[in-house]
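Here's the structure we're looking at; comments come further down.
All protein chains but one are shown in place.
Labels for the chains are A, B and C, by order of writing; each one numbers its residues from 1.
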Amino acid sequence: MSNAIRVGIVGTQFMGRARSNAYQRVGTFFDVAPPVVRAACDVEPAGLTAFARRFGWQTTESSWEKLVQRDDIDLVDICTPNALHMPIAVAAAQAGKHVICEKPIAMNAGEARRMLDAARGANVRHMVAFNYRRVPALALARQMIEQGKIGRIFHFNAVYYQDWLVDPDFPYVWRHDKKAGGSGAHGDMNAHTVDLARFLVGEIESVCGAEEVFIKERRLPGGKGKGTVTADDALYFLARFREGALGTFLATRFASGRKNYLRLEIFGSEGSLIFNLERLNELEYYSRKDQGAEQGFRNIVVTESSHPYVNLWWPPGHIIGWEHTFIHEIGDLLTAIGKGRDVQPDFHDGWRCQQVLDAAAQSAAEQRWVHLKLEV
Amino acid sequence: MSNAIRVGIVGTQFMGRARSNAYQRVGTFFDVAPPVVRAACDVEPAGLTAFARRFGWQTTESSWEKLVQRDDIDLVDICTPNALHMPIAVAAAQAGKHVICEKPIAMNAGEARRMLDAARGANVRHMVAFNYRRVPALALARQMIEQGKIGRIFHFNAVYYQDWLVDPDFPYVWRHDKKAGGSGAHGDMNAHTVDLARFLVGEIESVCGAEEVFIKERRLPGGKGKGTVTADDALYFLARFREGALGTFLATRFASGRKNYLRLEIFGSEGSLIFNLERLNELEYYSRKDQGAEQGFRNIVVTESSHPYVNLWWPPGHIIGWEHTFIHEIGDLLTAIGKGRDVQPDFHDGWRCQQVLDAAAQSAAEQRWVHLKLEV
Amino acid sequence: MSNAIRVGIVGTQFMGRARSNAYQRVGTFFDVAPPVVRAACDVEPAGLTAFARRFGWQTTESSWEKLVQRDDIDLVDICTPNALHMPIAVAAAQAGKHVICEKPIAMNAGEARRMLDAARGANVRHMVAFNYRRVPALALARQMIEQGKIGRIFHFNAVYYQDWLVDPDFPYVWRHDKKAGGSGAHGDMNAHTVDLARFLVGEIESVCGAEEVFIKERRLPGGKGKGTVTADDALYFLARFREGALGTFLATRFASGRKNYLRLEIFGSEGSLIFNLERLNELEYYSRKDQGAEQGFRNIVVTESSHPYVNLWWPPGHIIGWEHTFIHEIGDLLTAIGKGRDVQPDFHDGWRCQQVLDAAAQSAAEQRWVHLKLEV
Partner (left out) sequence: MSNAIRVGIVGTQFMGRARSNAYQRVGTFFDVAPPVVRAACDVEPAGLTAFARRFGWQTTESSWEKLVQRDDIDLVDICTPNALHMPIAVAAAQAGKHVICEKPIAMNAGEARRMLDAARGANVRHMVAFNYRRVPALALARQMIEQGKIGRIFHFNAVYYQDWLVDPDFPYVWRHDKKAGGSGAHGDMNAHTVDLARFLVGEIESVCGAEEVFIKERRLPGGKGKGTVTADDALYFLARFREGALGTFLATRFASGRKNYLRLEIFGSEGSLIFNLERLNELEYYSRKDQGAEQGFRNIVVTESSHPYVNLWWPPGHIIGWEHTFIHEIGDLLTAIGKGRDVQPDFHDGWRCQQVLDAAAQSAAEQRWVHLKLEV
């Protein structure tokens, strides 16, 4: 166990739980030493204790500044609100820790770049938790695209729909404040689809978007009046990819009936791929090379041992869930750390994604197209 | 126009309307002379007049006996309740008329055999209106099976679900009386799926079924008390095919939410086919020959000009409806008559199907397996 | 038959055939006098004769100028390439004929306005053939929206996908020439979805689009070298509706595997609706008023007699096809003419739609948002 990686986590909410679960399980299913879940950190002490007990974190810290300095930690996992990503990541890297950071990487591309520079300067491993790259169906999609199965890509159309803000009684929370979160649906949801676009298609060159706040005020918790919503309820944008494809990205929390519906449609010269996160064990594939009268979208049930990551799990037809993508992510990260290798998506990917998000937000604010600079 | 076929129809209800529509349209889409719709016959004069006017029937008759003797009729189309199929068909054939008969062909296999013998004896063309053979997707399925696309067939599982009898207030009609209809769901619905089984897989050798009447009494129309339901609400049966496949046939009018849901699943050594009548422009196909990681059920949208019958209609993706199967059927029938050729499904098919239906009904009544004799 | 409307049609290609079919059938299914299909017109004589014979057109004309002046014609049906819509419609209206015109109504909004003014000035009935308004599922969607079933609308997202231009060997045709067609996928496909947006949601206020030609040159027919493609292969745009909804419109002929795939997603404060043209007998509906644990998208099979237009056809579960929308359209038009009433969508709708299309094309060309003026 001497090579077991020791983890410190900051943030104990939804992502903190999901990642804790991954640390617990990764040793059973990946060929890595089970990580030591050394320290959990949160500013709120009550929840922290329960969280640590539930997920087996050995110690707790109330200050992330202390956590990143501890000698007994190799990897810092950042699951905080967005505004804290940059300071924690920079401090952790400077303290020589490897870092995994929840998405979106930062409040803006400038912060993201600082994180990237810090991590590179400290020569630590760095990862952004775009877990959907490790859905087996999407890892398979990437393989198939690399093999030329769908040829030259013409279109990448992504929607990400949720509906939890349709309820006008849903209270004002930090996510409604642009200053606290950077953006609303955009940073949270388009971050995922932009990363998948880069993963599957390539770099985005220009964008033009529109944003909307459908419910302008929401009641403050505790009966203290109303707060003004400044973060977008929905942000849509058009995009052009460097290699010539047209793209669309639609993120909204006002899509009644859709809970966590991320759907991709990718159309190419040789075929097409379609994916839906609510049926994440499936990938639709159309091949123009199938015999004429027999062409059609195939529904591939991505549960064969020949599919990415599936050999870790169960026999064909026994589906996995959303949380498994975290185990894949952590498994690959720990493997990379153990072998001294880089892992994707890293802070460079996070920075690039953030550039696109910033440009899209700017284009929406200024109601015009924004062109990205794609220097390295 | 001298070679235009002159039609007399008996029965003006649902099937009469659907077939009239086909006669109207077939000349436009098939390479046949438009038929002359000479005479329509029904025992009820009021509805008959309106029917004839609506669908352009040139004359009317109140007696089928007269209609089948008319010199100006070449083809008799039987759309009556089942009990009249045999007498009309035999009389028409003996009068030298070609005959198309609604399914099920007769009240029992003995009647069906008489019809077959009469038609053969008179050397006329004869057809049973199993229109689903001419759904493009099912005609394609037949082609693919003949080409070996799914190999040796292991399973043919058919369901035919409707729900119009779930309503306990639905009144007693002739279809509830076994004497009038021969059977209930069984003859009406299993007739279709048994014919498709024979079309796609082959002859059935033995059967074992169970039937049920869920609502035993229904009110008579006109407030005259209640009638006892004797015809089956549902009849299910297992079957063995001569070539070794196992089959199931489920027909019910008590499947809440299913309106006209005929679904086939055919599993073979090289692949599988799935069809659903409520999406009749689609055929699902699985090929074991697809590359391993990319296998999946393909949804073929059967609207390409390379698909059976589709070249008669519209460009790809422009779907056709249920009624088009009647036009295909009548088009093929008129073509066959014109060329002096046989057409399938004929009275032999109707007789064979009826043998299976009779055996299944017997097996349900006697609660035992019944083996069919497959002599010709 | 004295009140039978006498029709003259210009154009004998795909739309000419589809509309001819509708004239043939409408008298059978609608309560209108069967129209007299008096004259068909096309510049190419050979095809014209075959067309007229097939669909029963009583006479032919080689010049639309003559056709619109004929005394024995009440209604002119324009199925020509787009560039001829305006001159024919104006001439026909000025000659006192009622007019139905294929979509898009014209080459630009200016032409459309001339058509509208001419029709109003002549006090004739006028219709634009946006047939999808009369898909029963979409007519039902409109009813449900009017009844408040989905509440305030937040999002209208439309895609229209085809794939017939993915093939690089597909030759250069008039549709590739912006001068001949006005635009490519945009005018042909977005015209439909913009009209549906107006039908279901309301007026569009501003748009911002992007267009692309993926294959810049195509071989000319007859081996005469190559032609430069000027009409868009794809045109996408964002839109804002007057009532506050965000919209997207994606039209492309480069969506491998999609043949005629028009999909709408409409999200509102009380529920949502989803429609897919390749399954045009179905409508998905989500209601936030369903009991909590039982909420979900319902798949309504729109084949009940209580659904719009369905009482004209067959029993529940017996689906209709694409062509039936033309019969509904012609049935409503003939009824309106007979009763001296207006019918929608009329040239005002066509003009409004064209304004949106023009603005979207301009926004794509100039890479900026374009705001519409919504005066009457």
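As a convention for this text, a residue touches a chain if its C-beta (ideal position, glycine included) is under 8 Å from a C-beta of that chain, and two chains touch if they have at least 3 such contacts.
Since the structure is predicted, the reported quantities are computational estimates derived from the model, not experimental observations.
Checked against the hidden chain, the listed residues A:K66, A:K179 or A:K259 yield one contact partner: A:K259.
Among A:K103, A:H324 or A:H348, only A:H324 touches the chain that is left out of the view. Taking the complete complex into account, A:Q24 is the one of A:Q24, A:Q69, A:T230 or A:Q367 that touches the chain left out.
Across the interface with the omitted chain, chain B contributes residues 150, 154-155, 157, 159, 161, 163, 166, 208-210, 212, 214, 234, 236-238, 240, 244, 246, 248, 250, 252, 254-258, 265, 267-272, 286, 288, 295-297, 367-369.
For chain C, the residues touching the chain absent from view are 140, 144, 149, 283-285, 287, 290, 292-301, 304, 306-307. Taking the complete complex into account, residues 14, 18, 21, 24-25, 28, 54-56, 162, 164, 258-261, 277-281, 301, 303-304, 313-324 of chain A touch the chain not shown.
Keep in mind that, in the parts below, only the chains that are shown with their structure count from here on.
Relative to the centroid of every protein C-alpha atom shown, the closest chain centre, again from C-alpha atoms, is found for C.
Of all chains, the one whose Cα centroid sits at the greatest distance from that of chain B is A.
Centre-to-centre, using mean CA coordinates, chain A is 41 Å away from chain C. Rounded to a whole number, the gap between the C-alpha centres of chain A and chain B is 54 angstrom.
For chain C, the set of residues touching two or more other chains reads 258.
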